[in-house]
Each structure stands twice: as structure tokens, then as C-alpha cells.
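Every protein chain but one is kept in place in this view of the complex.
The chains carry the letters A, B and C, assigned in the order they are written, with residues numbered from 1 in each.
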Amino acid sequence: MRDSIFFQLILINFFSNFKKHLVTILFSTLLLFLLTATLFISDSIQFMLKSELNAQSDFVAKRVLGGDFVPMPKSYFEKIQNTIGISEANCRVIGRYFFDKSYWALIIGIDPLEPQSQKILEKILDKKSAKALLTQKVMLIGKGVQEYLQKHYFQNFYSFFTLKGKIIKVKVLKMLQGFGLNNIILMPKNLAREILGLLPNQCSDVAFNVPNKKEWNNITNKIEGYYFDIMLFNKDELLKAYSDVFNFKGGFFLSLYLSSFLAFILFLYTQYSFISSFEKRQIAIYRLLGWSIKRVLWLKLLEIVLIIFISFTLAFVLAYFFVFSLNAPILKLIFLGSDNLKIFSSFYPYIDFSTLFSIFLLFSLGFFTATILPLWRAAISEAKEVL
Amino acid sequence: MIDIQNLTKKVQPNQTILDNISFRVKKGELVIVKGVSGSGKTTLLSILATLDKPTSGKVLINNQAVHKLPDLHLSLFRAQHIGFVAQHFNLIEHLSVYDNLLIAKGALTNSIKEAKSDITKALKQANILHKKDAIVKNLSGGEKQRTAIARALVNCADILLFDEPTAALDSKNSQTFLELLQNLHKMQKTIIVATHDPIFDTLKAKTFIMQDGKLYE
Amino acid sequence: MNKILLNQKVIIYLSIETLLLLLATIAFFIAFKIVKNWDINSFTPNQFTLERENYLFITLVQMLLFFSIFDTIYFIYVIDKLHLFIPGAMCAAGVINANSFGVPLLLLKLFFIFLLLLWQNINILDLREKTFPYTKIKASFFIIIFLALIAIIYFDINYFFHLKTNLPVSCCSTLYGQLEGQNPLPFNLDTKLLLILFYLLFIVVFGALIGEVAFLILLATPLFLYIAYYSVTYFFGTYIYELPTHKCPFCMFQKEYYYIGYLIWGSLFLGTFFALIWAIDALLFKIWQKKLKLIAQISLFLFVIICSSYVAFYYFKNGVFL
Partner (left out) sequence: MKKLMPFLLTLLFLGAIAIIFIALAKKEAPITVVTNNFEGKPLPIKLNKTNDTECAMLIKTQTNAAEVIAPDRKTWFFDDPGCMVKWIQNKPFKKKAKLWVFTIDTKRWIDAKKAFYTTTYHSAMHYGFGAMEKNSSKTINFHTMVQRMLHNQTMANPKFRKKLLGTSNE
């Protein structure tokens, strides 16, 4: 690179026409920054969702009544549990607890003695907290819950108001760390039943694993045939459903972006169509010295490559800082506006390089398409005209 | 060797700049083309420098019919064989002397290592090595000319063309230029100078006179 | 609105295709003019303009080639990622077979790159000569390329607009798995014969490259490409996935297999394309290009080595064949 005359001349030309390029770089950096930042956000969310889903159990069986999911009797659980091919079946007690209208957290009842179908729970439960959960009225809470409690002057406990009008005081045992655990409360199963208003012989739903993925279809077929009122959801279906949401949002944003990209292309075209006499003279001198049209054109195109490269690097650094350090103020609202995504507090720095590659491809192609004609027009400047 | 046959150049159908010119220049010859301004000297020179194409006639340089070449090959030919020093030198003013020569070198090669020694050599030949890193804008007229000459020499061109070389120089600098020209002549370069300055009358050279687009010996 | 059309990757892909079409359209107009008016011996201003436009034309097509290669890689990547939205699809195989436009589209895209490479080759030969003898051929040839691009765009639109997200498709195991009793291999070959053919044809192509037997390359290379496709899908693939029942040409593009698919298919196509171009040069233009030959040889060799080494490593590791 350093031994390349081409490279030297690109730099020389770049700084000669710096004012002109500066405007371009500013615009393209802004545009790329917006796009990169949104893609970072959506990639990061998708990654977080995926890893959260991977930690979930393979299947959840839910009971439907009145068009909504309702608690199911334990007999359902027992029947499912006895099906050959499934493991870690769990009669789950899980549900939303509304602190007030604007804030709710997910209560998950756990029994440390049962096998856990959710891998993440196994990780959280150390010996000490398992013992406490067996014997005391305690809970493990996420960061969001902690913030709520502090705001409302609860210190290390909360008084739950059950659906039957009873008040139950529960001590905070530990804080939960990690994404996806923001608004979660873990507590003993029976306590959770009481707070959520479930009867002792009821489960919210049944979660279980099917280790042999080839059996998934068979098991679904079998268990769905047990009762008319149960539905089975597997991890893959959930993943598809989640992907859809962000697919839509990302795509919508991208469509908006593309219209501004079109404007940018037009801007580039006019920007580079104007060739100053200063620039024209320079090219004429190149031609005088034996540079062919083809060679001049390539030199100019490589200058564009340099501009693209600078804009891209700038945009990448800015977007990374904006999303993963500043937590994407403003832009975050577009993505996390809907409340079902409350579980995230900050973005996990995950970058999908293929998306970066695709932006780079599209952007550079657009850039070249816009500038090739003006550049060519500049490159065919005849030396004799400026002698 | 340059061989021009029946060269005619028209700008518009009725405006003839060069009218049926034929002549030959042998290798290592020094030729002076005299004529008042507007007589077509510059056009003739730019056709010889392969920058312009004739309306009709043949231009053979080193046995290559240059008027037939497409731009890609013509440019390569120009870079390899022709050094052109224009009246206003055509340097890029805001760059250094070195960078100006680098551009010329860039037409043929992409290796800086290769270019560096050639550039130093050419600067030495044109006696401007001491100003290597100076910005062209800050040079005097004579220095600018020497830079332009160095640039013409950097690719080891065998044909050198000068358009009004002394027009912008004072008499002292003009004298220095003559010495330089004689040195180049000794190096067996084919040189063609278009001028109306009588100072060249002192030189021993083949002389043509240009008048209204016609060439007389 | 179709859900697929709102996918980021599909939008980006279709935008890229639009831009490529734009580039190609400009090139097409110049090509048309060149075919009509090009005359290297003429000294009219018209010819000079045409010559200048010729350089624009060349740069445009070179850009088209450059971006088409990345575009095709990106296309494979996109359809691989789309399997999330299509019920039943496990990888690109299901997505590309989701409607009847997918497979022709992919084949067309590969063929398009081959055509562009061939064009670029003629271009190099053309520019080397001082009279630009092939410029008219080049321009006419580009008109064909342009038509191919139009076809690609047509298939693109049809493919993505008809990609249904509510209809289940088959995953690769049913598409490429052996149907009961049915032999999926061409010419009724069994695996043993397929492998014999694979290595035999490789020797023929490779040897023909060394011995510079152009006509043989022209005959044997397409057959080798065909046989190699089946060999990789039905034999070598199973060693990549380490599963005798997993027969799929696309899954190897995924991260689980270290994206090896890009290398395997890339080297195969590069090798066969360059071998063919070399042979065409030799037969048509009587030019023997050392560089092309070398690239073809290295790519093909690399391809066969990678494929074979998967089998060899599996054998060393487990002591048995699948």
C-alpha cells in the first residue's frame, strides 16, 4: 500500500478536493450511522431473544378457554409427564403480577427439588438460595423490580396483595443479573400460586423438553390429541414469531431509509457532476502526462472507495458508541416502544457482521452508481483544452 | 524518428489551422519551429505530443502510426516516448515538485520504489534537485520551467517538445535554458521547440518557419 | 403486504439488484451504440465519442461483475436466513424450493457470473490489441448478458413475491434425502460409480489443463460440474455434516459448518468457469492464457482436496466410513 503510487495519488487528490469530499463524507456518515445504529439495535435484540429462547424449555403446553390461556388442572400435567420421550416436565406456576397499572413483573414459581426444564433457572439456583426457597418466604428479583421497590420505599421486601385480598410479605433474597431477567421475580411455587390466585392443584402451564429433536413432531401430535383444549408451543415457533416482529420493524425502517438513500444518490450525482475548472485542469495534466481515460477513471473511482471507507469507519464507530455505550437514546423508542419488550434494559454488544457487509455492499454500489457518470465525464477532459 | 505526411487540421469545416504539412525529424535532431503567435505552432505541437488528432494525414512517431491509436494505447505511448513542456508549464501548483513528478511516473508504474530513483535522476538532469520538496506555487518562473523539464524527462522520453519556452523568462533565465537545451541535445534526445524568440537564432539547428498553417524550411 | 418483502435482507438484496440493473442499462445503451456505429478506422467526432464511451462501458461492466459476485453470495446468504420465516424450512434448500422460481434463479445467477467473466476475458484480449478488434463482439455479447440480467430480475421479483410464509415447505431432508426406493443420482448411478466418475473426470479436466487439450476441457468440464454437484450433495456433504442421512447442498453455508460451503462451491465454480474460459480462448481466439489456467488448476485442486479431506479426516477420527 505504501509503495503504491496510486495510493499516494489518491491521498493527494483526496486532500486537493477536500472541501467537496467533506460534504459528501458528512452526509454519508450521517446516513450510514442511522442505518448501522438501527441494525445494531435490531440485531442485538434478536440475539438477546434468541439466547433467551435457547435457555427456555423446548415445549410449553397451554390450556385455552374463552379465547385466552387459563390455568390447567394437575391431571393434565401428570398425563403429559407420563408420555414416553419427554423429560423435565414441569408444572409451571408463572404469571404477571401487576404492581400497578403501569408496571408488572413476571412471577415464576420454582421448586428447587424438581428438575428444571429451563436451563437458565438451573444456573441461577445455587445451594444457598435453593435452601432458602424451600423453607422461607423469599424471592429473587430482577433489576427492574428492584428499581420499582426502591422507588416505593420497600427495603428488601415487598407486600404482595393477592387476588383474594390477602397481604403477603416476601423478603428479597438476591438480585438477578443478566439480560432477560430484568422484570422477573422468582419465588417458591406454592407462594407464587397464592399470589397469582391459582388453586393448589393447578398449573399455569406445563413446560417440558424433548431431547430428540426428530421426535418433536410425533410428541406434538400425541399430546395435542390428549385434550381438546390444550395447545402446544415449541421453541422454534416462538423464535419465528419473535423474528417476525423485528423483521417488520427493521424492514419498515429500512424502507424509510431507502427513500432517503435515493435522495442521497441524487445529491451525489449533482455533487460530482459539478467539476470545477481547478479539478478539470488537474485531470487535463494527468492526461497530458500519459494517463489514459481508463486509468484516470480508476484513480477517481479509488478516491471514491477511500471516501466510502472513511464514512463507513466513522459511521461504524459512532453507531457502536451510540448503541452500546449510550444505549441508543431516541432510536430505542422506535424499537422498544411496545411494552411486551420491557425485559431489556440495555443492549448486549452483539454485531452481526453479515448485516454490516450487506449495508456496505448496498451503500458502495449506490455510491458508485451515482458517481460513475460524472467521474467519467471528468476523466475524458482533454489535455489540449487547458494548454 | 518523426514522420509527418500531409497533415491537415481543421477546427470548423472552413477554418484550417494546419494545411497539408509534411516533414521528417531524425532521431537526436534539434528542430526549431518559428512563427508569430496564432500561426498554428501550438496545434502542431499538440498533435506531435499525441494530445490532438489530425483531421487528415499521417503522423508516424518511432514507426508507430499514432493518429490511429485508441486512447488507451496512445496514452501509454505518450507516457513512454513524449515529454511535453507547455508554455505555462502545466504544473499542479499546490503540490510539491516531487509529487508533480510522481504523477508523471504514475502513468507507467505503480511502484514508488521504482519511481524514486528515476525522479531524483530527472531532477538532477534538470538542475532542480535542491527544490525537490518545495511547493510549485512558491517557485520562480525559471524553477517552474526546470520542474516541467524534469517531469518531461522522468519517464526517459526520447522526444521532447517545447512550446514557447522563453516567453515567461527574463534574459538571464533564457540563457540558462539554452544551456540546458544543448545538454539535452547532447543526450541524443529528439527536440522540437516552437518559438518566436530570436534568441534561438544563435543555436545550430534545423529551422522551420510556420505561417498561416503552412510550414516552410 | 408480503412479510418477506419487509425483511431487511430482502429489501437490501432487491435494492442491490435494482442498482445493478441501472448500471447495466447505461452499459446496454452504450453497447447498442457501439454495435451500430463502431468503426475503429473512422476519424469522425462520432467515433471519438464512442471510443470515450467505450471506457465507461468497460468500467460499468467490470463493476457489474464485481458486484454480481458479491450479490450472488449475498443472495445465498439471504435465502439461508429466510428459513426462519418459512414454516418447515431448515435451511436455504427449503426456501429456494419454496416456489418454482428459486432454482432457476440461482442457476441463472451463476450462469450470469460465468457470462460476465467470459466478457471480461474478451475485454482483456480486446484492450491488449491496438486496434480493439473484439469491441463489436464484446458489445453484442453484452446485449445477451443484459437480457440474462432482465431474466434474473424477472425471476427475482416472481420469486420473492411468491414466497409464501404460510405454506409449509419441505426441509432439505425430504428434498435431497433419498426418496424411498428412488435413486436421486443422475444416470442411475450408485455412490461408488459416482465417486469413480468424480475422480475420473477431475483427472481428465486437470490433465487436459496441464496438457492444454482445449476441446476436451470444453466437453469434460460441464460434465464434471454436474457430477461434482451430486457428489458434494450426496456423498461429501454427509461427511461435512457427519450424518449419513443429511444430504443438502445448502446447510454447509451455515455457521455450524464454518461456512465451508462458500469455499467448496466457490472453488468449484471458479475452477470450472476459468477452465471453460481458458478453453474458449484457446479454441476461438487461439490465445493460451497461463494465468487463467493456473487459477483454474489451483481452484479445482483445492476443491477436490477439501472434499476428499473431509472423508479422510472422518475416517482417521472414527476408523470407519459413514
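Observations on the structure shown:
One rule holds for everything that comes next: a contact is a pair of C-beta atoms (placed from the backbone, for glycine too) under 8 Å apart; a residue touches a chain by one contact, two chains touch by 3 or more.
Note that the coordinates shown come from a computational prediction; the quantities given were computed from them, not determined experimentally.
Shown chains touched by the missing chain in the whole complex: A, C. Between the chain not shown and the residues C:76, C:89, C:163 or C:208, the one that touches is C:208. Interface note for the absent chain: among A:78, A:114 or A:224, the touching residue is A:224.
Checked against the hidden chain, the listed residues C:5, C:69, C:137 or C:219 yield one contact partner: C:219. Of the residues in chain A, those that touch the hidden partner chain are 220-228. Touching the omitted chain from chain C are residues 174, 179-183, 187-190, 193, 196-197, 200-201, 203-204, 207-208, 210-211, 213, 216, 219-220, 223.
The rule is short, and it goes like this: only the chains that are shown with their structure count from here on.
Taken pairwise by the contact criterion, the protein chains are fully connected, each one touching every other. Ranked by how far their CA centres sit from the centre of chain B, the chains are topped by A.
Averaging the CA coordinates per chain and comparing them to the mean over all protein CA atoms picks out C as nearest.
Chain A and chain C have Cα centroids separated by 33 Å.
Centre-to-centre, using mean CA coordinates, chain B is 51 Å away from chain C. Looking at chain B, one finds that residues 71-72 touch two or more other chains. Counting partners per residue, chain C has 52, 55 as the residues that reach two or more other chains.
Residue ranges on chain A touching chain B, taken from their complex, read 2-6, 8-9, 12, 16, 281-282, 284-295, 382-384, 386-387. For chain B in complex with chain A, the residues that touch the partner chain are 42, 46, 49, 51-52, 71-72, 74-80, 82, 84, 86-88, 90-92, 94-95, 99, 102-113, 115, 151, 155, 163. Here chain C touches chain B in the complex through residues 40-41, 43, 48, 51-52, 55, 127, 130-132, going by the rule given at the top.
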